[in-house]
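Below are the structure tokens for one structure; questions will follow.
Only one protein chain is missing; all other protein chains are in place.
Think of it as A, B and C in the order they're written, each chain with its own count starting at 1.
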Amino acid sequence: MKQNKIKQGVITGLTFGLIFIFLILTGFTQVGSDMIGNLLGNFEKAGAENALPVINLILFTGLIGLLMGLSTSKANLSNTWLASLLNSILAGLIAGLLVGAVILVTGSFHSQGVDFRNYLPKLGSEQMNYLLHYTTPLAAGTTYLITSTVASLIGGAIGKAFRQQSWTAHSMTWTKNTVKNIGKKLKLGQSPQRKIITILGLIVAGGLLYLLPLVWGSYWNYTMGTVAIYILLGIGLNIIVGFSGQLVLGYVAFFATGAYTFALLTAPQPHAILMNVWLAVGISVIVSTLTGLLLGLPILNLRGDYLAIVTLGFGEIVRILIRSDLLTFLTNGPKGVTNVVQPSWLGKVFSDVNYTHFLFLLVLIALFIAKRLKDSRTGRSWIAIREDQTVAQATGINTFKSKLLALALGAALAGLAGALFASRNQFTGPEDFTLMVSVNVLCIVIVGGMGSLPGIVVGAMVLKGLPEILRELDDYRLLVFGALLIAMMIIRPQGLWPAKKVSLELQRKDSLGDNIQEVEP
Amino acid sequence: MKLKSVFVLLVVFVLALTACQPSQDVEETEVSVEETEVSVEETEGVVEETEAVAEETEESDSSLPAACLEDELGCAVIQAGETIKIGMGAPLLGDYAMFGIDISQGVSLAFQMDDGFEGWTYELVAEDTGGSPEAGAAVANKMVTDPTVVAIAGHIFSGSTEAAMPIYEKAGLPMMSPSATEPTLTQRGSTVFNRLAFTDADQGKFAADLLFNELGFTKIAVMHDGGSYGQGLADVVRAEFEALGGEVVAYEAITTGEADYVAPLSAVAAAEPEAVYFGGYAAEAIVMMNQWSQAGLDGVLFFGCDGTYGVEFTDKTGPNGEGAIAVSLVPPDSDEKTAFDQAYFDAFGTEAGELSAFSWSSYDTGGVLIAAIEKVAFVEGDTLFVPRSALVEAVRTSDYVGLTGLIKCDAVGECNASGPTFYEVVDGVWVPLD
Amino acid sequence: MINKIKELKITWGSAIRVIVGSVVAVYLIWRVVIITFGSGEFGPDTWVRFLITGLVIGGIYALIAIGYTLVYGILFMINFAHGEVMMLGTFAGYFVLEALSAMPAPGTDANINFLNAQPVLSILLTFLAGAGVSALAGYLLEKIAYRPLRKAPRLIPLISAIGASIFLQNAAQLLFGPQRRQYINPDLLWRGQGWMIPVSGKSVMLTYTGGFSFVLSILLMIGLFILVRKTKLGKSMRAVAENKQAAALMGIDVDSVISKTFIISGILAGSAGVMWGIHNGLFNHYVGFLPGIKAFTAAVMGGIGNIPGAMIGGMLLGLMESLGPALLGLDFQLKDVIAFAILIFVLIIRPSGILGEALTEEKV
Partner (left out) sequence: MKPPAIQTKNVTKRFGGLTAVDAVNLVVPESSISSIIGPNGAGKTTLFNCVSGFYTPEEGEILFFGEPIQGLPTHRICKMGIARTYQNIRLFKEMTAVENILVGQHCSMTNNWADAIFHDRRFRREEENALNTACELLDFIGLSGLGDSLALNLPYGAQRRLEIARALASHPSLLLLDEPTAGMNPQETEEMKALIKNLRDQLKITILLIEHDMRVVMDISDKITVLDYGVKIAEGIPSEIQNNDKVIEAYLGPGTAKMTEKLKQKNNNYA
């Protein structure tokens, strides 16, 4: 019994100790401490003296300890205060001992002049001194131990106190109810009012979408333009994966086809066709669609992961062929196509603001189309195929045709996105079309919520926008990104904005009700 | 219902965007130099427009020094306590990270070893591009929004550079790339782009000449790694070698990142060449060298390029790499070089040249940029001003002696005046070829 | 008879299948004719070289592919991070070899390091470390990133796996740096040395590392086969793969079986990683990605979920990569195109892989 009670503390301590060691070895402690320094506003002065960074480092250690304490208290609600605090102290001690030991050992080696950097590049001399708080290994190790234990104890106490009064739970339910009530009010409100609010909102949002690109500068125009292109890709892949449930991992092939068709048709090299931009966009879309059809015909009766790997292979085939010597005469090989034409309207080349507006408009149109498709016979047949292909076919759906249509439409959107991508960058090269593009788009669809259109917007924002925002984290952004992806799948597997069902029956009743009202007077 | 969902969507869109504003310190500087900021921002249009804006600036704010008002792109204004920022777009993560990390380390070392200018120190702002053109453009767009960035060291890799060039051109940020070698980059009329790397065309020509005339080979095989750099070189060598009268008996491309090239090497061996020219990077070259005899290429000369040169090659091929030839920007031994090597090792724990062959030229890149900035920058009050178009001009007219020799840019921005040096591996060390 | 003819429906899919099939077949026959009777761009020695390369790489692919197939068989998920599990094993092996080579051998003079004094023991230790670290990584991966998602829709664990892959790759880069590292082999197994096999007047080298890797991968596969077929654990693995609920009702601890599956696939991946290092030498944090994708391809080609299928798929993929370009008269740059094209071709003809169960009759 007693052992069981302690177990939680031991495990948490070990976990957090290892995590902290990992953070030290990857050098994240420094970044984290600097962030704390930034928050406290003492970072500016940090360069001069050693005291401030060390304080920040200790604070960072404390923060980890605090989190550790909180998580020990989370596990056993039935624990008494004493047991709970004991657990926290235990966790703090264990983690502190682990970290302290690592610091002690590396520190001692370091003071003997051993250079770890060949194997652990983040443990350079300067960093080691910093990690040692500019003192002896023993003193530093002890500091870590004490900080971790004390912080864990505090964390445990806070956590226990909160849970004891289940204050958080109350607040949670309160918020939920409030949100629900507001929702109800909105729903119950008479529909004319609702419409006015919606229209007003649309105008405001539309205005913002128009105004923001004007003011936020070229960097954000560029980033949001990329996000918009990825939304287009997401919508396309969502038709294939989210609606019709066909796992396609080579979506980049259609993107590449669109981009290259457009680039080759408009760029002065290697072919000097110099076609009109808008015509070229159209042809790119058509070529991508045809590629989709051609690929789909032989393979669409494959199921699940077989389809996934075949399409993955197809994506790679397209990329390798584009850059190969075999097709260099056609595609300009690994050098890519340069000087791709930018779109123009009435003789004036799009500025980046125009371009962002144009992309936003296209995204809205694509969203609108996808939404209409979803709520139609076609869309229902896709979703039926996703749910149960055999039954869908027995219900009269020509599944092959239906899947082919989904693939073709998805490919068409990818082709459009590709053409825009090439023209906006004025360049396209084979390295823009790696497997990771397909993976990214798939992540957008799933992180946003399978089959959900607003989900794609949110997903694209998070997945293409977040790494840009995480640039502040420099080297650590992809690390953080990977960890967030896992955490997100565990915490919210249905996606950030899961698809919502339209209440068709209710809607019909509403409309009938409206009719009656209209008839009565 | 439909309307509502669209509405919610828009709101989220907008909220997310407003949440994504640049970090605070950048914002502050934006406020303090609002005028220049505006002028930089609006230079995206045509050049005439920029001039108009510059005039506007003149009218609205006469506190700027005359040199800035005369400069058609205005000045970068750097307050006391700030640093002079030099941007860089390089692959810092992913498959090509060693190039980016090495180059950023080389450049930042140049800045660290410099005493600064009138109390201002230089700071390298390196952003990750992963080597891709798409991210190259993103980084460039980010760089131009920071008004205290005065110049760009980079980009690294031709594709990324290519995508970034038009953006810097509009903003008037001079570039100096230690490694973008695609020949046509300097032939696009860009005023801002310069490079230290010699072009593939030059290198290929010299290599073919050496192979045919000096070493006396008549039958060679040409291989490349399928990248634009490698393929460019290989094509030049093939054309030049054939023009000289030699015969290219095999032309084979491989894929990067593999660990086994026995099959393509065996195929090349079957054509019985006297030497194999390889355009590509050390990673593949090392694997190839180690499998040389396995593929039946014993006694056939390996002829590399500046991508294959480096300590890594000799370290990791050991006796297998004996006799291989490569080209390099690596300077001949000198006191400065020894000092740099020591400093590099002390700072980063790896030998200069271990991550890539660009350690030295990236150091020189930093040096050239510092020299150019010091030529045009001036202090008024407690503010540093760097006239932008003057800086563009200054970089283009650089005349500087660095670790790698004389750096003197020509009219289109080719700055490597010393030409390639060929090296041969003798007893595990690269020795200049006479 | 008439019935049969009526059943031959002509659909777009089958038409394309026939066309693609016959074009490929005609081209292949033509190539074989040219190679056999024509002037012959490659001599027999070159073909033997291709074969050796293919088999060695194929063995490594097969080991990794088994990991994919084991996990897929039991969880129906693509363990996208499997390549990264292998990468961690490669690193672990490297560090052990570094340590051993820096360590003086006991009882000898200081000139001989432990590595060369006790090469067999050293190699054994290296493999133990590689396999151990990969097994641990696999175990933790399952526990942290996949177990909470056991009941989620199928694509959710895939995204989690992609996240894990990105995380592990970057963690390794941050921990150990981006530079390429090279395995220090004991002199006994030095790269670039091997047995010389005379083939048509020329001698072809079979490297010691290559021979060693191939034999070891075969031994590991045999071991795994025995494990799955003969042991209690193997039986429970198969039971869990068949039906988790039923297995649980029969008293099998499903969680522990899944954990053990990940451990086993980790062991195989780690061994493959160490082999990779010993045979090829160079590696960095990116080493797992490409072999991971290739092995996944191999697993699917063999019929995913089927262990002998993964072995055959791996070997076949390795052979195709080295023999394919020469057979088809294409550039070696296109070897992945050939590999993927053959994959597509195989799946068009056998929609569930070479040894996969036929799914044509859907269970109703």
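FYI, contacts are C-beta pairs under 8 Å (C-beta built on N, C-alpha and C of every residue); 3 or more make two chains touch, one makes a residue touch a chain.
Since the model is a prediction, treat every value here as computed from it, not as a measurement.
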Would you mind spotting which of A:356, A:399 or A:434 touches the chain that isn't drawn? A:399
If I consider the whole complex, including the chain that's not displayed, which of A:247, A:373 or A:444 touches that chain? A:373
Answer key for A:8, A:226, A:288 or A:381 versus the chain not shown reads A:381
Subunit A residues that touch the omitted chain in the full complex: 369, 372-373, 375-381, 383-384, 386-388, 390-399, 405, 409, 501, 503-506, 508
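Methods note: only the chains that are shown with their structure count from here on.
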Using the contact definition from the top, classify how the chains connect: line, ring, star, complete or other. complete
Innermost chain by mean C-alpha position: A
For subunit A paired with subunit C, centre-to-centre distance based on mean C-alpha positions, whole Å: 30
Subunit A to subunit B, mean C-alpha position gap in Å, rounds to 30
Residues of subunit B touching 2+ other chains? 93, 226, 253, 255, 350
What parts of subunit C, by residue number, touch at least two of the other chains? 170, 177, 331, 333, 336
If you look only at subunit B, which of its residues touch subunit A in the complex? 1-14, 16-17, 20-23, 41, 44-45, 92-93, 127-128, 131-134, 137-138, 141-142, 144-145, 158-159, 162-163, 166-167, 182, 184, 226-228, 230-232, 251, 253, 255, 348-350
Help me check something: in the complex, which residues belonging to subunit A touch subunit B? 115, 117-118, 121, 124, 194-195, 198-199, 201-202, 205-206, 208-209, 212, 216-224, 226, 320, 323-325, 328, 333-336, 338, 351-352, 364, 367-368, 371, 421, 425-429, 431-432, 453-454, 457-458, 461, 465, 468-469, 471-472, 474-475, 477-478, 497, 500, 502-503, 507
Residues of subunit A touching subunit C in the complex: 22, 25-28, 117, 119-122, 241, 247, 297-306, 308-310, 312-314, 316-317, 320-321, 324-326, 390, 400, 435, 439, 442-443, 446-447, 450, 475-476, 478-479, 481-486, 488-490, 493
